[in-house]
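The block underneath contains the structure these notes are about, expressed in structure tokens.
Every protein chain but one is kept in place in this view of the complex.
Chain IDs A and B follow the sequence of writing; residue 1 opens each chain.
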Amino acid sequence: MSPFPLNCWYVAAWSHEVPSSGLFHRTILGQPVLLYRLQTGEAVALDNRCCHRAAPLHLGRQEGDNIRCGYHGMLFNPQGACLEVPGQTTIPREAQIRRYPLVERNNWLWLWPGPPEQADPALIPDNWACNHPDWRYVPDTHTWPVDWRLICDNLLDFSHLSYVHAATLGGSTEIAQAKPVIDRIPGGLRVTRRVRDVPPAPYHRRFADLPGNVDRWFIYEFLLPGILLMHSGLKPTGHRWDEMQGALRLESCQALTPETADSTHYFFMQAPGFGHTDPDLPAAIHASLIQAFAEDRAMITAQQAMLKLGPSPMVAIAADAALARFRQILQRALQAEGAPLPDDGGNASWA
Amino acid sequence: MSPFPLNCWYVAAWSHEVPSSGLFHRTILGQPVLLYRLQTGEAVALDNRCCHRAAPLHLGRQEGDNIRCGYHGMLFNPQGACLEVPGQTTIPREAQIRRYPLVERNNWLWLWPGPPEQADPALIPDNWACNHPDWRYVPDTHTWPVDWRLICDNLLDFSHLSYVHAATLGGSTEIAQAKPVIDRIPGGLRVTRRVRDVPPAPYHRRFADLPGNVDRWFIYEFLLPGILLMHSGLKPTGHRWDEMQGALRLESCQALTPETADSTHYFFMQAPGFGHTDPDLPAAIHASLIQAFAEDRAMITAQQAMLKLGPSPMVAIAADAALARFRQILQRALQAEGAPLPDDGGNASWA
Partner (left out) sequence: MSPFPLNCWYVAAWSHEVPSSGLFHRTILGQPVLLYRLQTGEAVALDNRCCHRAAPLHLGRQEGDNIRCGYHGMLFNPQGACLEVPGQTTIPREAQIRRYPLVERNNWLWLWPGPPEQADPALIPDNWACNHPDWRYVPDTHTWPVDWRLICDNLLDFSHLSYVHAATLGGSTEIAQAKPVIDRIPGGLRVTRRVRDVPPAPYHRRFADLPGNVDRWFIYEFLLPGILLMHSGLKPTGHRWDEMQGALRLESCQALTPETADSTHYFFMQAPGFGHTDPDLPAAIHASLIQAFAEDRAMITAQQAMLKLGPSPMVAIAADAALARFRQILQRALQAEGAPLPDDGGNASWA
């Protein structure tokens, strides 16, 4: 059994990471996964272990739509069925490797690690902003050496913007003081945080001329297993929330996929919108995000090291509301799968 | 429970390691410790974990006498009490971090990891030589990747000077052949080793003009948890031990503080005395000591690697008398605390 929920769609890769010909591989939920494309362009995900002697298939080669193991030459088709065993004419009945349900949608390859018959593409979160002509962005993938739940926690409590990102994305303590509205939605939560009449964030100055204070908003869905779909922005202060004159809007899609219990693949983009005309803006937004992510990574890596030292008290505060509810949603998803409840990474107090 | 005795004063840092403003941190007995100074200069030791989500406090900042967590902004006073939680007005009753008793004396910061009410400053060993105008020295701190008890063993049997330090501090096999006198004193042992009519050690030639043989002495207290206070020296041979004409005396204070079960902070100094006039002598003595410590570290690191391979016989010899008695003193201290007896690092034969 797994410490991760299995009946979810996980992002396995950006579309561009898997080439039109050749083998790509990545560890996902502790399992080695081979990703490649058929001659039609369709992407396929197989277990990256040959069923003969566990050699990784990515060390072999693609032959048309099939994969040849590079150790002893067994050949498999995209369904994982063995077609050839060198030196013999019969194929052992059990010579079969696992194929994962995989759907390519909006530039993400979504993989279903649970029972294939339960893989319903209708459940895939709608990351439309990754694939819309009005929203241009620089896509990126990082791998962080931390439990994916600690990054979920981070994304569910933006009060940290005032402290971790004081010099980048944040910039004022009002963000931490604002009370977000938290709504339960299918598969997760919607978090709405609005702050009025605050100084722009330091990173705003890289791409906008802002003489005075601004209003800022962060509205996002956070869905199992760790998908953030965010609509945020800023505009000159002093107007109604629905007046968008002079606003800069941003769309961000972020997906967390556990590599192992202690490491996480982080797929992300943030796109500026609303008809801006600066062709360098998407790259500038990406550069700012990278800088802020380095701040998060340093904090969460250090936090995980502390949690590894032994049990630590976890005093609940109001800012934990969203992350505590998401941890409950996650625990219930695991229970529903009959999975053993995982070590809670030090969070037993509000599990 | 801990494999280390807790009802002892451990050296946490040299005074100069903790700046007058700003956060210093170090792992001590497997626990993360934050060290900083109040505006009065008084040093404070707190658990380095925020009680909210275990973020390390050293990534936050000092605000006056208080500490602001760098993750979500909680503020703590020097007693570890929470003063502010961003986004709410009430402070949870249990929002409190641990404060360690800490005493600054003779340029060492002494920390008590046991129950605070038992922390009696009268029990602090007297490292007066670290703070005396006649004894000038270069202070230093190393961290070695070994069980602190193996360094205790090393310091309790100077027969190794003849072999490990043949080319540096030692120089003749007479040191190994000398029989030390061992006395039980409160908190540990006193070891007295005198050798007559031997060649000077190689390192003596770096700072003294010694035409003939010398007499050497090493007299030290070795106290729980691993504190060495040594009076040593050399002088031309052929005189009574209490005639100090032409002698070079040295005072050395050394303190071992486990970082973890397998690594040790080593605080040390060695000061030449008796009215020498060479201003470079303290640095030369320090350089020689560093060279010899590298010899010890190589040997003890290799020894620990051997002990990790599995149980090894440990044949007792006469030279073990002091280290065997100190191991007994340590075991009794642990028993008195009700601690489980630790794995003895392969030394069960004379535990």
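Here is the rule we use: a contact is a pair of C-beta atoms (placed from the backbone, for glycine too) under 8 Å apart; a residue touches a chain by one contact, two chains touch by 3 or more.
Just so you know, these numbers come straight off a predicted model, no measurement behind them.
Peer 1: Out of B:151, B:169, B:307 or B:333, point to the residue that touches the absent chain in the complete complex.
Peer 2: In the full complex, the listed residue that touches the missing chain is B:307.
Peer 1: Among A:12, A:35, A:51 or A:102, which one is in touch with the chain left out?
Peer 2: Looking across A:12, A:35, A:51 or A:102, the contact with the absent chain belongs to A:51.
Peer 1: Among A:87, A:186 or A:211, single out the residue that touches the unshown chain.
Peer 2: A:87
Peer 1: Out of A:8, A:67 or A:95, which residue would touch the omitted chain in the full complex?
Peer 2: That would be A:95, which touches the missing chain.
Peer 1: Can you list where subunit A touches the absent chain?
Peer 2: 30-32, 48-49, 51-56, 59-60, 68-74, 85-88, 92, 94-95
Peer 1: Touching the hidden chain in the full complex, which residues of subunit B are there? Just list them.
Peer 2: Residues in contact with the chain left out: 153, 157, 159-160, 162-164, 173, 176-179, 298-299, 302-303, 305-307, 309-310, 312-319, 346.
Convention: only the chains that are shown with their structure count from here on.
Peer 1: Distance-wise, how many Å sit between the C-alpha centres of subunit A and subunit B, to the nearest whole number?
Peer 2: Measuring from centre to centre gives 47 Å for this pair.
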